[in-house]
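Take a look at the structure below.
Moving on, here comes subunit A:
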Amino acid sequence: MTQIADIILSLVLLSVLFCLSSSRMMILVKWIAFQGIAISMIQLFFHQQTGFANIAFAIIMSGIRGILIPIFIYIAVKKMGIKREIEPIIGYHASLFAGLLMMVFAAFIGKKFNLHSIGSNPLLLPTAITTLMAGMFLAMTRRKAITMVIGYIMMENGIYLVGISLTKHTHFMIEFGILLDVLVGVMLMGIILNNINRTFDDIDTTLLRSLKD
Partner candidate 1 sequence: MSLFLLSFILIMGGGLMPLLCYRHFSLMKKLTIGVLSCGCLTGFTGAVLKLFYPVKDMFSVNYLHFFTISIKIDALSAFFMIPILGVSFVAVLYSFDYLHDSKNRLKIGVSYFFLSILILSMVFVVMAGNMITFMMAWELMSISSFLLVMYDYEDKTTQKAGFLYFVFTHIGAFFILAAFGVIYTYTGSFNFEISNNLSLTIKIIIFGLALIGFGSKAGIFPFHIWLPYAHPAAPSHISAILSGVMIKTGIYGIIRIYSLIGMTTPGLGTVVLLFGVISGILGVVYALGQHDLKKLLAYHSVENIGIIFIGIGVGMIGVEYSNTTMAAIGFAGGLLHVVNHAIFKSLLFMGAGVVLHQTGIRSIEQLGGLLKPLPITGTCFLIGSLAISGIPPLNGFISEFLIYYSGFSGIRLNEIPFILSIVTVLSLAIIGGLALACFTKVVGIVFLGESRKMPKININETGTCFKISMICLSCCCFIIGVFPEIFIRLTFQAVSAIGIPVQIVHLATCSTMARNITWMSFIFATLFAGVFALRFFLYKGKDIRISSTWGCGFTRPSARIQYTGSSFASSILQFFNPVAPLKSNYTVSKNLFPKTWMYHSEQMDSGEIFIMSSIVRPILLLFDKQRWIQHGDIHLYIGYILLTIIVLLFFV
Partner candidate 2 sequence: MESFLLFLIAVFTAPFFSGIILKTKAFFAGKQGPSVFIPYYTLIKLFGKGSVYSKSTTYIFKLSPMMSLTIGLLILLFFPFAGHPSVMSFNGDILVIVYFLALGRFFTILAALDTASPFEGMGAAREAYFSIIAEATLFMILLLFYLINKDLNLSSFFIQEKSIYLWKVAGASLVFIIVSLFMLLLAENSRVPVDDPATHLELTMIHEVMILDHSGPDLALIELGASLKLLFYASFIARLVFPFDCGHILFNSFFFFMTVSIVYIVIGITESITARFKMPNIPIFIMMSFALAFFATVFNWEFIL
């Protein structure tokens, strides 16, 4: 079963790289949806016993991560009438390269902390770290505020990857927590962005530089 897990993890990594290098908002949203589904499916292939609970949970998760949130963002993008380009601060190729660097760093970290002792997939932690950092990177290097939300979601995906690698302890609480985090976070950002869009009639964050010293 773990081969499937490896495949999915590598798919996640791939999606990360595509997100970093994609120049169109819609494509980005699609990739995020894909990633969401992938990481919510992955838990099925970790635990040897796949009870009904897991499957149900996986389906719900992928529903939220893969459909609900992307649609929300999609609506936001449409509603705010954003031009399709993403306007990166750091160019696509450079971002791609940075993504590769992050993978190297993540591998280094993964070497440093091994999860073998709790029988976890060796590819898991590097993927998680990469996703996390790529998410922050995305939030850092794209002008549009909406891409920040996307980056934030990607971070959460990374954290989720770490979260599901834990079997015994407080599994559902973590799931719940992360879910709450994503949902409310995204909602709130959406609301704020909506307000900003109404007030500034654009959400280019370069306009949001009035508060400084």
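We adopt the following convention: a residue touches a chain if its C-beta (ideal position, glycine included) is under 8 Å from a C-beta of that chain, and two chains touch if they have at least 3 such contacts; residues count from 1.
As a selection rule, all candidates are chains of the complex that A comes from, given by their letters.
Worth saying up front: this structure is predicted, and the values here are computed from it rather than measured.
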item	value
Touching chain, any copy counted, for subunit A within the complex - options 1 or 2	1
Residue numbers on subunit A that touch candidate 1, as the complex places them	89, 105, 109, 112, 133, 136-137, 139-141, 148, 205-206, 208-213
